[in-house]
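With one protein chain removed, the remaining protein chains of the complex are shown where they sit.
Entry: chain A
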Amino acid sequence: MDTGFIIEKFILVAVIFGISLVIAMYSTYAERKVAAFLQDRLGPDRAGPFGILQPLADGVKMFMKEEIIPTTSNRWLFIVGPGLALLCACIGTAVIPWGTPVLIAGKTISLQVTDINVGVLYIFGVVSLGVYGVMIGGWASNNKYSLLSAIRAASQNISYEIAMGLSIIALLLMTNTLSLKEIVAQQHGLNWNVWYQPLGFIIFMVCSFAETNRAPFDLPECETELIGGYHTEYSSMKLGFYLFAEYINMFVSSAVMAALYWGGYNYPGMDYVATHLGPTWAPLIGTGVFFLKIVLFIFFFMWVRWTIPRFRYDQLMNLGWKGLIPLAIANIIITGVVIAIIEKF
């Protein structure tokens, strides 16, 4: 391990971390603008042109607010909760391949922090850890509503993780690898997995909505029943961490969906671009395409939030256990049979 390698990875990690934070920041702005657009309003337009400085104003507000820790709550866990939520949201980006290797100043640089050969499972593990931030925070608040919300979050995440895992299994049957780098590389051009796994993609997407606690599955923060949900007792930047974690989760799950099913950095005509623009600019265009897909998914998340009303809790559980899991199992069986038939002939 030479120093250059460590510096290269360090810069890459810093850049990805910065980009995720900026995207999360501007997702809060975009969310309000999209909501305003869908409800025929203007949305934030005071801070800067078109309200473009609104996230900065929000950030300053969050930092300036008084910080309150309830005396009856468990102080350490109360602080650990939001930190854990943000940490779990951020570490998922480590295995996502952001693009093909780029040639910068005569050196080929891989646009992926690490290519572990169990990349898909790593993402899955990080997702399953994400619920601890909510659970610990909700419990440590020592508030009945927060506790109920934490319990809801736990049961919702566990239920939808099963369907999510089953939908990925059908995909893995086709790709024959767990490495995200190879899965994306296999989808060269327009050979995207979504054409072969439409049902798997829909199941995966519905589960991502549930895992990121987004509407219509935002039961843990259902304000009509639970005040604010697990972050009722939180104020200042700790509340900001929870809200931020949600947007970073949305960014990461959009990236995972784009990479697993929608071809990642691949786009039709990429070979033509690669031969004409050379090894420096062509991969960067691929990365740009990847980010375009991510932004489209984030927009879809918001579009759904402001269109579909929240589910009732029993409807949520019925959809997960009686709807998505059997569908995902059927999808695995069909995929397996089709692969067996194709291999035979």
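Rule of thumb we're sticking to: contacts are C-beta pairs under 8 Å (C-beta built on N, C-alpha and C of every residue); 3 or more make two chains touch, one makes a residue touch a chain; residues count from 1.
Criterion: contacts and distances are computed from a predicted model.
For the chain that is left out, the UniProt protein name among "Imidazole glycerol phosphate synthase subunit HisH", "dihydrouracil dehydrogenase (NAD(+))", "ABC transporter ATP-binding protein" or "NADH-quinone oxidoreductase subunit J" is "NADH-quinone oxidoreductase subunit J".
Considering the whole complex, the residue from A:19, A:79 or A:116 that touches the absent chain is A:116. Considering A:16, A:90, A:131 or A:324, the position touching the chain not shown turns out to be A:131 (whole complex). Residue-wise, the contact with the chain that is not shown comes from A:139, picked out of A:29, A:78 or A:139. For chain A, the residues in touch with the chain missing from this view are 77, 116-118, 121-122, 124-125, 127-129, 131-132, 135-136, 139, 147, 150-151, 154-155, 157-158, 161, 178.
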